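Complex shown without one protein chain; remaining protein chains in place.
As written, the chain order gives the labels A, B, C and D, with residue 1 at the start of each chain.
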Amino acid sequence: MNNYLLVPLLPLAAFLINILLGRNILREKAHWVSIFAVAGSWIVSVMILLDVLNGKTLDEDVYTWIISGTFKVSVGVLIDQLTAVMLIVVTTCSMLIHIYSVGYMHGDKGYYRFFAYLSLFTFCMLMLVMSNNFLQLYFGWEGVGLCSYFLIGFYFNKKSASDAGKKAFIVNRFGDFGFGLGIIIIFLTFGSIYYGPVFSQAGGFAEQTVNFLGYDVHLMTLIALLLFCGAIGKSAQMPLHVWLPDAMEGPTPVSALIHAATMVTAGVFLIARCSPIFNLSEVAMVLVALTGAITSLFAASIALVQKDIKRIIAYSTISQLGYMFLACGVGAYTAGVFHLYTHAFFKALLFLCAGSVMHAMSGELNIQKMGGLKKYMPVTYWTMLFASLSISGVPGFAGFFSKDEILWLAYAGTNPVGKLVWAIGTIVAFMTAFYSFRLIFLTFHGEFRGTQEQERHLHESPKTMTIPLILLCVGAVGAGWVGIPHLLGGGAYFTEFMKPLFGHPEAVGTHAEEGMLMMISVIAGFSGIGLAALFYLKRTDIPLKLGQQFSSVYRVLFNKYYVDELYSFIIVRPAIWTGRNILAGITDAKIIESVVNGVPNAIGGFSRALRKIQTGVLHHYAAVMALGLLIILAVMLLG
Amino acid sequence: MPEFVMPDLQPIMPEIALTCLALAVLLADLFIKRKEVIALLSILSVGTAACLMGDSLGVTFNGMFISDGYSIFFKLIFFLNVILTILISVKYLVIERVNFGEYYALLLFSTIGMMIMASAGDLVVLFLGIELMALSTYILAGFIRYDVKSNEASVKYFLLGAFASAFLLYGIAIIYGLTGTTNIQAIADYIGRNGLAGNPVLMVSMIFFVIAFSFKIAAVPFHMWAPDTYEGAPTSITAFMSVGPKAAGFAVLGRVFLTAFGSVRVEWAAILIPIAILTMGVGNIVALSQTNIKRMLAYSSIAHAGYILIGIITGTLQGTAGVLTYLLIYAFMNMGAFAVIIMLRSEDFRGDKITDYKGLAKTHPLAAALMLVFMFSLTGIPPTAGFWGKFYIFMAAINAGYTWLVVVALIFSVISAYFYLRIVIYMYMKEPKETVRLTTSPTLGLALAITLAAVIIIGVFPDRVIEFARIALTGF
Amino acid sequence: MVPLDWYLILSATVFMIGVFGFLTRRNIIIMFLSIELMLNAVNISLLSFSHYMQDMRGQILAFFVIAVAAAEAAIGLAIIIALFKNKATVHVDEMNEMKG
Amino acid sequence: MIQQLFFAYFSAAIVLLSILVITRRNPVHSVMWMLLLFFHLAGLYLFLGAEFIAAIQVIVYAGAILVLFLFVVLLLNLREELKTNRFITSWPVSLIICGGIFLLIIYSLRDFLLGPIGKYSVEYVRKETNTVALGKILYTEFLLPFEIASLVLLVAIIGAIVLAKRREKSH
Partner (left out) sequence: MEKTIINNLGFPVLSTLIFLPVAGAVFLLFVNRSRGTVIKGVSLVISLITFILSLPLFVKFDRTTHLMQFVERHEWIRAWNINYHLGVDGISILFVLLSTLITILCVLISWNSIRMKIKEFYISLLVIEGAMIGVFCSLDFMLFYLFWEAMLIPMYLLIGVWGGPNRIYAATKFFLYTLVGSVLMLVGIIVLYLYSGGTFDILELMTKTYPYNMQLWLFWAFFAAFAVKVPMFPVHTWLPDAHTEAPTAGSVILAAVLIKMGAYGFLRFSLPLFPEASKAMTPAMLVLSVIAIIYGGVICLAQTDMKRLIAYSSVSHMGFVTLGIFSLNTQGMEGGILQMINHGIITGALFLSVGMIYDRTHTRQIADYGGVASVMPLYAAAFMIFTLASIGLPATNGFIGEFLIILGGFAAKQWAGVLAATGIIIGAGYMLWLYQRVFFMQTNPKVAELKDINAREMVTLLPMVLLIFWIGLYPNTFLGFMHESVRHLLERINEGSGQEIAAAKNIMEILK
């Protein structure tokens, strides 16, 4: 138990040390603290994994956080299969990226700050995955959001960066709004917000409908959807995906760690965690599946035409996350988590490679201005190539197994929209392969299209960066092997491992079907690669032609379907406008203040008018007295 | 055929003593050049009278003179008033170049008039008391002979005063015709016995009384003299008038209406309530746009009359006790305010414009602080004495079922806060334009010390005063 | 036998004439005379009451009224003289140094 | 009958004279009419059996107070008075007000009921003269008011002196 706590506490300690001493004492040695801390928690995580493999799970409170009436919540630790996997993913990626950052962030004036934030992020992420109740989850949830805010806006003097950070935070708040309400309703329903009691009692409310804001709704659907809001926000699913592409303003390691490998997958983790609730609501499941599918398609389509290397990967992340939701939606939580786990490796790798490229290109992001980097930076090239193969679902690579399992379970699963989402998934698989290799080809093959001095200064990145690449590459290739399906004579260990949590996903279908589907997706992948090769190696004129031919489509895609513009038009601007013109301008200034100031002014005017009576002429005074007498007499005698 | 029997002089001793001493002061003035001595003598004579008041309870001159707790309390207010007035006058008269001994004698005579009013048991005595007080005050108001404003003040005060007292006489005449007596108690009995309640003639006479007394307490619409007179009169006399005659007016108002017309309270309450509201309203509202501080305080004192009237209207002992308490407290805080105003007067500088107070806190922090306290007290903000006065009266009114009236009064008192605050604003929140030179003197300092101490101490420990007022009214 | 009411009406009439004079005349002396009129009106009713009630107090009151009238006259005229010294007018409506 | 006539004359004269008093342009004339008015009042008082007051009315009021007025009027020479207009411009308003009050008082007098009848009947007073009767009450029952009245007069004297007498402004 106690040493388990080291997992989150070490990074926390690192954070505190760095933030307090980093600026003046540690300076460019700041990374040591963080790296050791993360390494420490990695080791412990591995131990935890082993424990869990020996069937040793744990659910304990550390200390009581809040007590108010019947509402009681503590900070606690829950160790089970899911946690174990997440721990490994988080700590591993985090550790490697810490190391990578040493080289990448070298000489930055915010060096210590960077590592402090990374450690803080790691801490929050670990709190999130290790939590045994919803509120602590929420704590980690907001915590990682905060870190991403910090890290996106790391170069805060850039307006775009600080904008992006703010945007990420606020968009997430929209999701958390639902999440929070979800937690509240969970408490009101179960009288507790601990996973244990909640999930165990959930069955009892399977048929319960309640009146929510005047509508009769199915209780579990309500809760599930509210939680899903949170997930959407954090995992950048439609319609709250807008923040993630902008998040690329942050340093590349951040994109790799937070916006690819770990934080964004928190949504998936949440749904997997709450599978007992989701399972009770078909509506929710369908919605999750569809959201995932549509998002993945949508994001992939945008990725096809982007020029910015990081944005391409970002959109691919969104679409891959869509995959995971799709999986959860069809009840294949295991597959979803499996893909989460594999994706973490190859997507982190992709980002780090991109970073390495940028490092060489001295910050250039536009792939149109690259090309032929293969010979300058072989390590980067090969690792990135492997990553792309993995993401394109080339058999044998990690991505293949997870993606394939998802598609198969979607197709064979009981979910009503299963077939549909399978179709979408397959199309997306094709697109993924296409844009991934478009990226590879444009970047590493062909002639260099950049400027002279850029070319002169091209070089392979330092060891601290390449070594993590290689290590991750190992993951990107091999991570999938723990889940080789029986069909291919594998043991499907991962599924077995997860069984205690998610049970065995029921799939109705023969091995033949499974095999056929596998073929289809593989074909899709390869055709995508092939098409990319055709477009960007052989007939480099085609893309341009297409671009001109379908210019409108192209523009829409390039501008990400104008979603950002839409939001700023229907939410941001109106809010500020109302604040300025209606509330401040009219309600406060005109209505309330006119009363507040009007009354005194009126009295003042009255006063000045009343003064006139006091003419200073004695006769008038006497007359007033007499008049008073007259009135009193009249009223008292006649009235 | 009644044989002449020497009436019991014990109850009336204070008045007699003060009269003799006043005459002595008058004579002393002939051969004492240093007027400070005269002032001292006057204070001593007042002191003597006060001492004699200790065992003066009783009724004498076959019911024409009543010395009860009620009157004694009022007399204390009068003594206080006259002493403070004398204290603030000493230096001031020199500045105004009217440093004559008669001034003090007249103050004393006026005070005697008030005392007689307070213990009048007969309308004749009451009338003569009023005249005694009024005539002396007319003269004092016009005491600065060479000053046109002072003349004007006294002319206006005098003519209107005479006008009002004619009405009072008419009222007395009618009531005499109705009841065949002028003794207040007898009138009450007669009205009760012969069921005169609701008789229009009685009503008319009552209304005449209302006019006369309203004039004395400066209640709207019979207040018109007050602003001009207060502004024109010597500042010390303004202070004197704003407390003494007002209190005396309330004394007779209470005596006549609660005793003689006690049985027809409903009727006169119906008359007084509108008057009270008007008084508070006009007083507070017109005060807002004043530029001369004496004039502003004139309107403020009108407004205060309005609050106090509420106490009378309730017609309960509690209300009357409220009136007593309020008047006592008002004496302190108003005197204090005027003491500060007098400080600003110097040979070449009138110092009665509100703008003269700009930045006083910077040039004379102490004076500003004092004024601050008095202003907040007049507003009625705790922990100053002013609050308890209002509180007492309002509580009585609510107790008598006049909650709405109290709400009205409170709204007006909020309005009043605005013009009292204006002084504070000028003193503390504006920059001084030219440095005003304060003329201070030990006596003035003493007056300020007394008033300040009273305002604060009563503000924090009002118990004594309240108890005293209650005891004073036992058997009223 | 003359009914009491006649006297009362007479007194009221004189009184109101006095009031009217006071309200309208500009000359301070005449205003003052008007006040004297009012006082005398009061005296009329006092004496008539005393006569019809067969009670002496009325006359006593009237006596005091006259005394006070004398006193007021003394003061009033003194004030008038003082005023006239400073401001050579007896027109009251011209004294409006202070207003508002 | 004779009484009615008597009263009719006096009341008519009194009203007329009062009107004259307040309407004359020249104050001297007003004072003169006032003098005449006082004599009529004295007569009325006699008729009401108040010899003493009637006497005082003539001696003190007419003899002292009015003469004082006369002095003052003559003291301040009022040449311009004869040119300027005597009433303030808004006198009609005042007229209405006064009329109103007058009517209301008369209206209220309808149901006036007199107080108790005392012992000083005409005969009783005739036994010991009015003056004696008056004196007795004045010095027994009304001693206090009498004393106060003296004070009032004293104050009046002081006041007159303070206000009117020339005196060098003391430093």
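Simple rule for what comes next: a residue touches a chain if its C-beta (ideal position, glycine included) is under 8 Å from a C-beta of that chain, and two chains touch if they have at least 3 such contacts.
Quick caveat: nothing in here was measured; it's all calculated off a predicted structure.
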Exercise for the section: Over the full complex, note down every shown chain the hidden chain is touching. Expected result: A, B
Exercise for the section: Out of B:Arg265, B:Lys353, B:Arg437 or B:Arg470, point to the residue that touches the absent chain in the complete complex. Expected result: B:Arg470
Completion exercise
Contacting the left-out chain: of A:Ser162, A:Thr414 or A:Ser527, that is A:Ser162
Problem - Contacting the left-out chain in the complete assembly, out of B:Leu9, B:Leu27, B:Val266 or B:Val414 - result: B:Val414
Completion exercise
Interface residues of chain B toward the undisplayed chain are 361-362, 365, 376, 381-383, 387, 391, 394-395, 398-399, 403, 406-407, 410-411, 413-414, 417-418, 421, 424-425, 428-429, 461-463, 466-467, 470
Exercise for the section: Determine and list the chain A residues touching the chain excluded from the picture. Expected result: 23, 63-71, 135, 138-139, 142-143, 146, 149, 153, 156-159, 162-163, 166, 169-170, 173-174, 176-177, 180-181, 184-185, 187-189, 191, 210-213, 219, 575-576, 578-581, 583-585, 587-588, 592-593, 596, 600
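We take it that only the chains that are shown with their structure count from here on.
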Fill in the blank from the handout: Quick note, more Cb pairs in contact for B-C or A-C? It is B-C
Completion exercise
chain A to chain C, mean C-alpha position gap in Å, rounds to 98
Exercise for the section: Would you kindly tell me how far, in whole Å, the mean C-alpha position of chain B lies from that of chain A? Expected result: 79
Exercise for the section: Among the residues of chain C, pick out those that touch two or more other chains and give their numbers. Expected result: 8, 18-19, 22-24, 26, 32, 49, 53, 55, 57, 60, 64, 68, 71-72, 75, 79-80, 82, 92-93, 95, 97-100
Fill in the blank from the handout: Note: chain A residues in touch with at least two other chains are 611, 614, 616-620, 622-623, 626-627, 629, 633, 637
Practice task
Note which residues of chain B are touching chain A in the complex, please.
Solution key: 155-156, 159-160, 163-164, 167, 200, 203-204, 207, 210-211, 215, 221-222, 224-225, 227-228, 267, 270-271, 282, 285-289, 415, 418
Exercise for the section: Please name which positions on chain D make contact with chain C in the complex. Expected result: 3-4, 7, 11, 14-15, 18-19, 21-22, 24, 27, 30-31, 34, 37-38, 41, 44-45, 48-50, 52-53, 56-57, 60-61, 64-65, 68-69, 72-73, 75-76, 78, 81, 84-88, 91, 94-95, 97-99, 101-102, 105-106, 109, 112, 114-122, 124, 130, 133-134, 137-138, 142, 145, 149, 152-153, 155-157, 159-160, 162-164
Exercise for the section: Report the residues of chain B in contact with chain D in the complex, numbered from low to high. Expected result: 1-2, 4-5, 7, 12, 19, 26, 61-62, 64-65, 94, 97-100, 102, 105-106, 109, 112, 116, 122, 124-125, 128-129, 131-132, 135-136, 138-139, 142-143, 145-146, 176-181, 190, 199-201, 203-204
